[in-house]
Every structure is written in structure tokens, then in C-alpha cells.
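Below: the structure, in C-alpha cells.
Complex shown without one protein chain; remaining protein chains in place.
Here is subunit A:
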Amino acid sequence: MTVVETVSEVKPAGSVDSGPTATAESTAKPPPFKDPSFMHSGIGGAAAGKKNRTWKNLKQILALERTLPWKLNDPNYYNIDAPPSLKPAKKYSDISGLPANYTDPQTKLRFTSSEEFSYIRLLPTDVVTGYLALRKATCIVP
């Protein structure tokens, strides 16, 4: 225990890389729940030489979480998501943000007035898809 504390005094800001931590653990008594023969890949294994330990990214964590044996009614990340709203969505003009009563059948953009309509028809396709992506409406099937 004392060994651990002296180490922490030497590096008061906390050890950033995994190197010094590993020495701290090997000089101190390793906690009994840790596999004593475990060698971190960043120190002696495949990723040796790389300074930092690699962490799972969110996608990997989410995929892992999905495989856990959840029961149907357990609250978890996936089912605390609020269900779809029962109220109808408001329709704004994509160009000006004002309430829109009309949709251009060709580009599927919404518009308020005839000036906006003539403007829409002049827009190049990439800008049109950009506008649609803003309200996540790029998908062809609604």
C-alpha cells in the first residue's frame, strides 16, 4: 500500500499513459480480481509501442450491449428512448422557415410562396438534398 502512495506522490497529476501505471501495479500487490498473467496489449502484446491504450468506440459498445441477455422489461439504453409522438409534425418551408402549405412534387421541398417556388426550381440537386437532410427527409420512402 505504501508503495502505491509513493508512486502517486511522484506523479500527482495522475499517470497519463499506461506505462507508469503498469509499473505501479506490478510493484504493488496486484488486486486479486485481476488476472496476474494478463499482459496489456499496449505493453507487451500486439499493440506494443503504441503509447495509449485503445478504447472501444461507441459503436462497439452499443453492439456489445445488444448481445447481453436482457429481459423484455428491463430498462436499458434501447428502451428508455421516448416513443414516437402522437402529434402531427409541423411543416415549415425549407427555404425561409415559415409555415408551409405546399410541397414541390419534383424536389419534395416545402415552400410558402410563389417566389420561394421559383427559387426552389433554380436550386442544384446537392443543395436540395442538403435541405432535405436538415429534416432527415432524404429517404425516398416516407
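By our rule, a residue touches a chain if its C-beta (ideal position, glycine included) is under 8 Å from a C-beta of that chain, and two chains touch if they have at least 3 such contacts; residues count from 1.
Here is the rule we use: contacts and distances are computed from a predicted model.
Not shown: a single chain whose UniProt protein name, out of "Conserved oligomeric Golgi complex subunit 4", "Probable metalloprotease ARX1", "N(6)-L-threonylcarbamoyladenine synthase" or "Actin-related protein 6", is "Actin-related protein 6".
Although one chain is not shown, part of subunit A still touches it, namely residues 4-5, 8-9, 12-16, 21, 24-25, 29, 31-34, 52-53, 55-58, 61-62, 64-65, 73, 75-77, 80-90, 92, 95-99, 127, 130-131, 134-137.
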